[in-house]
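Let me give you the structure first, and then I'll get to my questions.
Not every chain is included here, but those present sit where they belong.
Just so it is clear, A and B label the chains in written order, and each chain counts residues from 1 on its own.
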Amino acid sequence: MSSTYGKNLKIAIFGQSHSEAIGVTMDGLPAGFSIDMDELQSFMNRRAPGRDKYSTPRKEADKPDFISGLVGNVTCGAPLTAIIKNTNTRSSDYDNIRDIPRPGHADFTAHVKYGGFEDVSGGGHFSGRLTAPLCIAGGIVKQILAESGITVDAVIKEIGGNSEDPYRAIEKARGRGDSVGGIIECTVNGLPAGIGNPMFDGVENNIAKAVFAIPAVKGIEFGRGFDAGRICGSENNDEFYYEGEQVRTRTNNHGGILGGITSGMPVVFRVAIKPTPSISIQQNSISYSRGEDDILRVRGRHDPCIVPRAVPCVEAACAIALYDLILDI
Amino acid sequence: MSSTYGKNLKIAIFGQSHSEAIGVTMDGLPAGFSIDMDELQSFMNRRAPGRDKYSTPRKEADKPDFISGLVGNVTCGAPLTAIIKNTNTRSSDYDNIRDIPRPGHADFTAHVKYGGFEDVSGGGHFSGRLTAPLCIAGGIVKQILAESGITVDAVIKEIGGNSEDPYRAIEKARGRGDSVGGIIECTVNGLPAGIGNPMFDGVENNIAKAVFAIPAVKGIEFGRGFDAGRICGSENNDEFYYEGEQVRTRTNNHGGILGGITSGMPVVFRVAIKPTPSISIQQNSISYSRGEDDILRVRGRHDPCIVPRAVPCVEAACAIALYDLILDI
């Protein structure tokens, strides 16, 4: 188990969906940074459940309580820890998955890894709920980056293959008791050239490592991405030119990264989000106790599509990975 | 700069395209493992240049010299270091890129990061040549995994968009002095369920981090990947069933990984390889010294497509990442 990220800014996430609290410790924040708590809460709210008809009706404030690391709202150099109390949990919803793992969820793999001692309620530590502390950390880091003029913005590109009207795809899936996935694109502006490293510690390596922490992410591509595998060098190469004293490229197929290092062009990547595995439709599964195949009907409250709520999570993971690299210098 | 990977098995890669030698140190190998040197050389040869008409005519044995860590061919517990001497280098080929960065290469970003002190010859530490020590390490790890029945095999899925006849796409690009990219698929069989961790330290996070060390990789997707973002949960969810006492899934859209942890199904992922940036066609670039736009004509020996040579590199990176996770237990 390692829910820890980072070399210079260490992020440790803890909690289960139905434990007393979830939270995050950030070790390595600069002292003297004043957190804009309203802005942070607005960022958290983008991820929070129960805000519209497309997301689960479970309503929670997702309001972080800072138990260390601040004097007032200002970082003091000590590790910052923020927690969110878990309330409004209905563990009985999950009684049956103790024996019958949900397809597409981590129930079975957690069961094997933790020998049956895993916390199954609400998906335990594997729950999408754990992206709330990720967003606390990412929201704070985004504020720090913004001070240097660096912005991290993600948007929905398509849902269920529909890039014109993503929400219609969600509506249709919901009507069928089904769910649907999508693709998110994230753009980082304002990054100077020279951030990152070659080989194992480049910008792509680290953003990928951080972004795959979001449950449901199944792919990532930078710049032209998979499409680059289908074209010629003469088309894919981005030619350099001077804009005043600034070196730029005329196209950005490289997604702002060459040799693991930022070029000064916007960093651009896309992330594939699989459909929420929890669906109302009956599914085939197994029963551990009876050692035979069984049928599962998932109860509880679930999003027909978590793509909209994943958008700030992608920003958070990206911001954390980039800031850790920036601190290298 | 961090050309180091791993927690339990630490891999440190060093060297530049035209330095005296390139090599790798592996710290954390089990003592008593007998390396099959012929098999390792065969694996190295799959990556080596100059083997067929599609790859650069630069011929090098790529024969590792083990300067520590072995007694005979058997690991002794001490860090293993293998080097490959650089020969047959023609540094003068690279004189012009000291001033005019090649589009699509790391010349410019390295220049910014290392303040003009970077080794430009042959791309320095950013050269594809550095995948040779990656393959030494990966080739050894593949042998260790094979002892437990775990196999890592990558194949070309498509080149230049052509999945029927990839080599024809290379031929055409070469004829135009151009280059072409492709997509590689890697499959790991024999992995037990329960390998990997949730959040930041899962199988996807770590394979991605390792695979992006290969220059030219611009995307990675696991299982159904980006396509999963376009379908419904009822289609994407993989239903569990018992095959004897073994839990399996009827489909493998999850690519063998749920919640960052292996399910016992094959781990499957695809990697996007961009076209070789070095092309004979004249390109627009800049001149640092004159501070204005300039024209670049790349000389030297280059592959019209490095996808075939990247196949063993993908296997190597994947094997290294997985073995490091297996050692967690």
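Assume contacts are C-beta pairs under 8 Å (C-beta built on N, C-alpha and C of every residue); 3 or more make two chains touch, one makes a residue touch a chain.
Note that the structure is a prediction, hence the values are computed from the model and not measured.
Shown here are 2 copies of a single protein sequence; counted across the entire complex in this file, the number of copies is 4.
We take it that only the chains that are shown with their structure count from here on.
Separation between the centroids of chain A and chain B, computed from CA atoms only, is 26 Å.
Note for the complex: chain B touches chain A at residues 1-5, 11, 13, 101, 103-106, 108-110, 112-113, 125-126, 130, 158-161, 173, 176, 178-183, 193-194, 196-202, 204-206, 208-210, 212-213, 215, 217-242, 245, 247, 249-250, 253-255, 257-264, 270, 272-279, 281, 283-286, 291-293, 307.
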